[in-house]
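In this view, the complex is presented without one of its protein chains, the others remaining in place.
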Amino acid sequence: MEGFNFSTEVSVRFAETDAQGIAHHASFVVWLEVARVAYLAEHAGGYLSIRAEGIEALTTEVQLAYRQAAYFDDRLRIWTRCVDLRGARFRYEYAIERGSELIAEGSTSHATVDAISRQPTRIPAWFVEAVAKAES
Amino acid sequence: MEGFNFSTEVSVRFAETDAQGIAHHASFVVWLEVARVAYLAEHAGGYLSIRAEGIEALTTEVQLAYRQAAYFDDRLRIWTRCVDLRGARFRYEYAIERGSELIAEGSTSHATVDAISRQPTRIPAWFVEAVAKAES
Amino acid sequence: MEGFNFSTEVSVRFAETDAQGIAHHASFVVWLEVARVAYLAEHAGGYLSIRAEGIEALTTEVQLAYRQAAYFDDRLRIWTRCVDLRGARFRYEYAIERGSELIAEGSTSHATVDAISRQPTRIPAWFVEAVAKAES
Partner (left out) sequence: MEGFNFSTEVSVRFAETDAQGIAHHASFVVWLEVARVAYLAEHAGGYLSIRAEGIEALTTEVQLAYRQAAYFDDRLRIWTRCVDLRGARFRYEYAIERGSELIAEGSTSHATVDAISRQPTRIPAWFVEAVAKAES
């Protein structure tokens, strides 16, 4: 998808559907996290490499716009990019497709904190560089 | 809380926490739904009374800003109001407190559709009136 | 219910339903945990009082038999008793009712471990006594 270099896939689990017969809207929030984990694995040594530095990335905002319902067993592609890295903050943007059909768009904002003190701590330089390379 | 007439409470379940030791951010999306269901039960005969008319309310947007972490067994109060009812669309706004501390703020947007055809269908007049009364 | 001294209630959340239109069977596992937490709050100073001693209670077995489907917004009563406390192990047994109708029965087994070393550690005497009193 235009503007995205990375994507990963999920299949809608039966447990993720609801009595409307569609994927529950909270399931998408979990899929965005799955996509971030896959992005980090691809580009920055994995989420565990950040935790290994004693840093936690907290989620400070979630925004999702649902365009089409998703159904059990649908194969969804989650396009993911990391943007706006500054100090102790960064964002991800997402587009979810089923085939060529746009299912949802969203973004999440994150803050890096020291795992012990829970105080804001700058994003490691290697992470900023890894993202710059991934998004170039 | 200023500007809200309705609230309901949830306790953070252990299953809703994550390995950061806090309530997972997707759990909040489920709690907003719990709050909507409680709001409808209080003011509009319950969600089932809408479904009984052959109408489904789809969630079209979710937005959440997390201010403070929530922890296992925290008792959270979810302030809820229904706003901007027009045609086949309406929104909810939320503020989540632990005691007097603001934990999160958010909103969800919804569209009413015919349960069978999935086509947009106007919000029933009795629902608009029930909300107007609740929010007055 | 015969043989049970304690119960707590949950309402089926919409997020807990699935595309069969019923409460997803994994939701029940979460409800059993909610019931254990309520049991401990009532009888043993709460789950946090166990964690405060540096002890974690791990779940080592889950068994559930589903008798009737549960539906969105159903109010379920979870009867709960703690049994077979020995050394570093104990069990809970459960019966879930909707009104007077049996919905599910189950049990969970648990082991107490040191929170740091993850080695088995005896159930504290005060906990054994609190349960004995609760179940007498």
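To keep things simple, chains are lettered A, B and C as they appear, and every chain counts its residues starting from 1.
Note that in this section contacts are C-beta pairs under 8 Å (C-beta built on N, C-alpha and C of every residue); 3 or more make two chains touch, one makes a residue touch a chain.
Just so you know, these numbers come straight off a predicted model, no measurement behind them.
Colleague: If the hidden chain were put back, which of A:18, A:33, A:61 or A:93 would touch it?
Modeller: A:33
Colleague: Return the single residue from C:64, C:102 or C:128 that touches the missing chain.
Modeller: Selected residue, touching the omitted chain: C:64.
Colleague: Residues of chain C in contact with the chain that isn't shown?
Modeller: Within chain C, the residues touching the omitted chain are 20, 25-26, 29-30, 33, 56, 58-66, 69.
Colleague: Provide the residue numbers of chain B that touch the chain removed from this figure.
Modeller: 14-15, 17-19, 21-22, 24, 26, 71-72
Colleague: Using the document's contact rule, name the residues of chain A that touch the chain not shown here.
Modeller: Residues in contact with the chain left out: 13-15, 30, 33-34, 37, 46-48, 72-73.
Throughout what follows, only the chains that are shown with their structure count from here on.
Colleague: Without chain B in the mix, what are the joined groups of chains?
Modeller: one piece
Colleague: Among the chains here, which has the CA centroid at the largest distance from chain C's centroid?
Modeller: Comparing chain centres, A lies farthest from chain C.
Colleague: If I superpose chain A onto chain C using their CA atoms, what angle of rotation comes out, to the nearest 5 degrees?
Modeller: To map chain A onto chain C, rotate by about 180 degrees.
Colleague: Please decide if copies chain B and chain C contact each other with the same set of residue positions, more than half shared, or with different positions, and reply same or different.
Modeller: Chain B and chain C contact each other through largely matching residue numbers.
Colleague: Measuring centre to centre with CA averages, how many angstrom lie between chain A and chain B?
Modeller: About 24 Å separates the centre of chain A from that of chain B.
Colleague: Could you put a whole-Å number on the gap between the CA centroids of chain A and chain C?
Modeller: Taking the average C-alpha coordinate of chain A and of chain C, the gap between them is 34 Å.
Colleague: Cα centroid separation between chain B and chain C, in whole Å?
Modeller: Distance between chain centres: 28 Å.
Colleague: Mark out which residues of chain A touch at least two other chains, giving numbers and ranges.
Modeller: In chain A, 26 touch at least two other chains.
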